[in-house]
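Here the complex is missing a single protein chain, while all its other protein chains stay put.
Showing chain A:
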Amino acid sequence: MADAIADTRRLYTKPQNLNDAYGPPSNFLEIDVSNPETVGVGRTRYTTYEVRLKTNLPIFKLKESCVRRRYSDFEWLRAELERESKVVVPPLPGKALFRQLPFRGDDGIFDDSFIEERRQGLEQFLNKVAGHPLAQNERCLHMFLQDEIVDKNYTPSKVRQA
């Protein structure tokens, strides 16, 4: 007695358009955090980072953008996303308050290795967040990534397809 052999042939599929197969993918999104620069003098010094974005996603108004942001801007963005969206927002690299105490042997928060560590953490944070479909709908994310200045008095809103 032979059991009927199951038909395991593949289902019919439409042949793929060659432009789709070999063209640039629709999910191109690259964010780099680089070029830390310390501005100001004395106790009012702070470090800014260059946030460069390249994309072909239609949700972003500019396909290329470059802005400068400081750590407190990132903190602002994280707080806005937590409040406005349902996204579980990843953590930022540490605040390092202990580095701001006096009588340290090193440069504190302006120490090169600390800045590099922070830079990497900020880059990871932005890549995680910017690729999230729900975060992409938040006005605060677009303002952070592509507007010249972060207006902390903005009105939170949702962004639809540009």
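Here is the rule we go by: contacts are C-beta pairs under 8 Å (C-beta built on N, C-alpha and C of every residue); 3 or more make two chains touch, one makes a residue touch a chain; residues count from 1.
FYI, contacts and distances are computed from a predicted model.
Hidden from the displayed complex is a chain whose UniProt protein name, among "Elongator complex protein 6", "Mediator of RNA polymerase II transcription subunit 20", "Vacuolar protein sorting-associated protein 26B" or "Protein Abitram", is "Vacuolar protein sorting-associated protein 26B". Remark: the residues of chain A touching the chain excluded from display are 1, 3, 6-11, 13-14, 16-17, 20-21, 25-27, 29, 57-59, 127-128, 131-133, 136, 161.
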